[in-house]
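Below is a structure I'd like to ask you about.
Left out: one protein chain. Kept in place: all the others.
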Amino acid sequence: MTDLLEPRAIGRDLVRRDGVAKVRGTATYAYETPVDRPAYAFPVQATVARGRVTAMDTTAAEALDGVLVVLTPFTAERLASTEDREYAVLQSDEVAFRGQLVGVVVAETSELARQAADSVVVTYDERPHDTELSVDRDDLYRPDALGDGAESDTSEGDVAAAMAAAEVTLEHTYSTAMYHNNPLEPHATTALWDGGQLVLWDSTQGVHPDRAAVCEVFGLAEDQVRVVCPYVGGGFGAKGEPHANVMLATMAARAVPGRPVKLALTRQQMFTLAGYRTPTIQQVQLAADHRGRLQAIAIDVVEQTSRVKEFAEQTGVPTRMMYASPNRRTTHRLAALDVPVNSWMRAPGECPGMFGPEVALDELAETLGIDPIQLRIRNEPEVDPETGKPWSSRHLVECLREGAQRFGWADRPPPRHRDGDWLVGTGVASSVYPTQRMAQSTAIVRYEDGRYVAEIGAADLGTGTWTTLPQIAADALGVPVEDVEVRIGDTRYPIASVAGGSSGMNTWGSAVVEAARTFREKFGRDPADGDEAENSVDQAAQDEDHAPYAFGAQFAEVRVHADTGELRVPRLLGVFAAGRIINPRTARSQFVGGMTMGLSMALHENSVWDDRIGQVANHDLAEYHITVNADVGDVQAHWLDEHDPYVNAMGTKGIGEIGIVGTAAAVVNAVHRATGVRVRHLPVTLDKLLADLP
Amino acid sequence: MKPFAYARPGSVAEAVRDVTAEPNAVFLAGGTNLVDHLKLGVARPELVVDVRTLTSREVSDLPDGGIRVGASVTNSELAADRRVRERYPVLAQALLSGATGQLRNVATTGGNPLQRTRCVYFQDVTTACNKREPGSGCSAVGGYTRYHAVLGVPAALPDATAPETCTATHPSDMAVALAALDAQVQVLGPAGARTVPFVDLHRLPGDDPSRDTVLEHGELITAIDLPPLPAGVRSAYRKVRDRASYAFALVSVAAVVAVEDGQVADVRIALGGVAHKPWRATRAEQALSGRPATVDSYRAAVAAELAGAQPQPGIDGGNGFKIPLLTRALVATLRDLTPEA
Partner (left out) sequence: MSNSSTSGVGSVGAQPVPARPSTMDAEISLRVDGEVRRLTVDTRTTLLDLLRERLGNTSPKKGCDHGQCGACTVLLDGERALTCLALAVAYDGAEITTADGLAPEGELHPVQQAFLDRDAFQCGYCTPGQICSAVGVLDEVGRGWPSHVTEDLTADVSVDTALTHDEVAERMSGNLCRCAAYVNIVPAVQQAGGVQA
């Protein structure tokens, strides 16, 4: 049990502190850092999916006036560590995927750098590539651990026996597409190597993890490297770990000491170098009695990883804890392919993993003639099915009920309801995301010029940290929020964990609270100027006796044009039980943003893999569709006033990911209600509905 | 991007002369497609000749009751023009369904029809493409064909390695409306001025997919004329796309129809997103002419037009869906235009 902070500043609707700079455009992102005499870098990428670079002719590039340096696998410095093969840029002639970095040009202008990079002639010994994910492959393997560290497979009871004996069973394959995070700010770095010191102004979700990775790869001491990132133009997981571009920018800077080097990936390059979410194939089995009580639930996941670096998305994980069932199985099998490195994307695991099962439940509800909300309520587990621990708090049922009331679920139109030219349907799905706190983060609190300053190397990706961390610090110190300044986004401030896994506020806030308490213990209520205290997340005090999760329910209204199958989603409504909300204004934006990204996943997003050439065919924002303003109708996010005493001193559960979890299932379920078509493979596009339109 | 010289001559005639004199010269108008292609390496000119401020930016009335649209009139201006909104709604709707406000403010009347295909392989210089690099083959065969042609392509599955293979579509919405309106293109070239019927401006790939239009090197569109429409004619543009806005057409329909005494008295139909050029549906027009204005007639007409349609297999199921989609979109468009039917 934790004594929750008494909320005074917490819970207040405060305007973003970085708002003025952002609406004027004066907030500086990584590439924009004003520096003297910048040089510009542009990468050279492999145009084969597998093979060896046999030669690189850089003559034409080097002959251009204004080109400073051209680096290739044959000329680049040798890195201190090549253990992480994603980061081992220009260390070998091997090509492991199309688009891999094989060179870089640094020049006086960005136009010249790109021209020079284009003029580099690369010769390959091309080998046949293998890039096609399928459940039929004979080389699928079980990973040692999933991306979140969990075990690959779990089994309880006997699913097969339950499937054979149950009154009702369901068995279907569902799939989610390959998705690219596509933050609007491309991955970008300004790097300066000068006098044995490296400064990186890098677009990252964590300056400290970023620095640690660069130090490891280049064999530098931490005091040789400073990473600065006050603003991030979106990350969604793609900037959670550095990608190869950061190492390339660093290498380029080290080749031209004293010159700051700017390197921003193009949008097209982000489809090979900035991570993505693996496509997933989910074989789901459900067994139930006639009242809808689950007798078995199973998910067998097949997904991909690059051969260069394993990443096993934990897609099956939510099935381990979401609903009660005596028999349960979850498995993950990977295909290691000649493909770019996949990585985190908003709600890794839960986002794709709550698609198949939540659609399957809707199918089961239809088969049984039970309302899909009732079906979920009937399978509410008393304790966490995976660990047997009690929940720290679980209010899924309340979310479903409140959402149903707010959405008008009871008055939902009948199946295949027609309103003029449009077929109308509504759907529901559950959301979940684990409440996580990282083990390490430290904050300093100082009294300075009559104000309190908290420093921590945290990040604000648009999540609101600049605004919400002061709210926590203010309550921890017992002062008005206006008297608190928070400084983040720089390794000059104490170590902070990555902004990922919805853990940022839980972790950094905990560190700030500890530092504030220490400050008050040392200096009381009347500190002197310059008084300063430091403290860290108290990992020893972390509750281990409860299962901490945030829950939610999402509702969608879908309209399908009876002539053309065009899809519109005029309403999305979510109700979340996600602990205490620090700032309702920024929180609402995060929930709504997640739900809208879920809508985007449902209707649009699809990195079309072209196995013949081994790359995403639609690798730009004209062809890889994300929602535009006109796709989005009324999106509402509500939350329950939840007080969870087990998670942390703020009572927060994290809200960055849960909004995207379940949305696509709710949309697909609504499409079925509107049209009678059950789309099990995302995205839901009009061509999948045409045959069944009136 | 490779370096290039830039010129902004003092007159249209000089611009034509400058481009004609340099085999690897191009005209620049709004630049929304050319600059895109310069960056991608799809366009690699030696000389860029800027005509944006040279050709006319006026919409004027013609003696026959039609209008003349200067080549530098922007898509925004044209869509907002009262004459277009009242007399040629199909054109206003097509323009407004294309791209975005920012792009329409810059894209021009002369430039829009000359934009090139958005085929993902055409735009990626690391892949084979007969349109971009003649003779290199066609990566779209068996590839990502969602936005590719079903009309004007060979009956048999195209040969990816053949130099004539190209299943790309023309992406312009405006051009589909202009094809249905029987617009006339005013062209100035090294040999003087000529008029090209809009329906003849764009070509099918034939044996040279690298050529999108019949314009010769140095020929510049100076204006587009819209003939007057007979009284009683109604027109509309229906675009079907994957996003609600800011997306190219999967299929689109431009229809101009007049009904007298329950019979189709005048009909002109053009289709977008389905062929290498804005596709004038002459078979459907013939099938409809003088027929009862009924949904059954419309279905029969669409069937006649699409009898030769050829779905392209490919990733994610290919583009066979375009045939039922086009059928539905065209029937619905005609139906909605003729409420008396």
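Letters A and B mark the chains as written, and numbering starts fresh at 1 in each.
Here, a residue touches a chain if its C-beta (ideal position, glycine included) is under 8 Å from a C-beta of that chain, and two chains touch if they have at least 3 such contacts.
Bear in mind that the values here come from a model prediction, so they are computed numbers and not experimental data.
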Absent chain's touching partners (shown only) are A, B
Of the candidates A:154, A:169 or A:266, the residue in contact with the absent chain is A:266
Quick one: say which of B:58, B:159, B:260 or B:296 touches the chain that got left out.
B:58
Taking the entire complex into account, which one of A:236, A:452, A:576 or A:639 touches the absent chain?
A:236
Option from A:596, A:615 or A:669 whose C-beta touches the chain left out:
A:596
Absent chain, residues of chain A that touch it
15-16, 18-29, 31-32, 34, 38, 40, 109-112, 115, 182-186, 231-234, 236, 264, 266-267, 461-464, 585-586, 588-590, 592-597, 600, 620-622, 626-630, 632-635
Residue ranges of chain B at the interface with the undisplayed chain
1, 3-12, 18, 21-22, 28, 31-32, 35-36, 38-40, 46-50, 52-58, 60, 70, 72, 76, 79-80, 85-86, 89, 92-93, 96-97, 99-103, 105-106, 244-246
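The criterion applied here is as follows: only the chains that are shown with their structure count from here on.
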Chain A to chain B, mean C-alpha position gap in Å, rounds to 40
Please give the residue numbers of chain A that touch chain B in the complex, ascending.
47, 111, 114-115, 118, 563-566, 568, 603-604, 606, 608-613, 617-620, 622-623, 625, 627-631, 685-687, 690-691, 693
Under the stated contact criterion, what part of chain B meets chain A in this complex?
1-3, 41, 118, 120-121, 123-124, 126-127, 139, 142-144, 146-147, 240-248, 250, 315-317, 321, 324-325, 328-329, 331-332
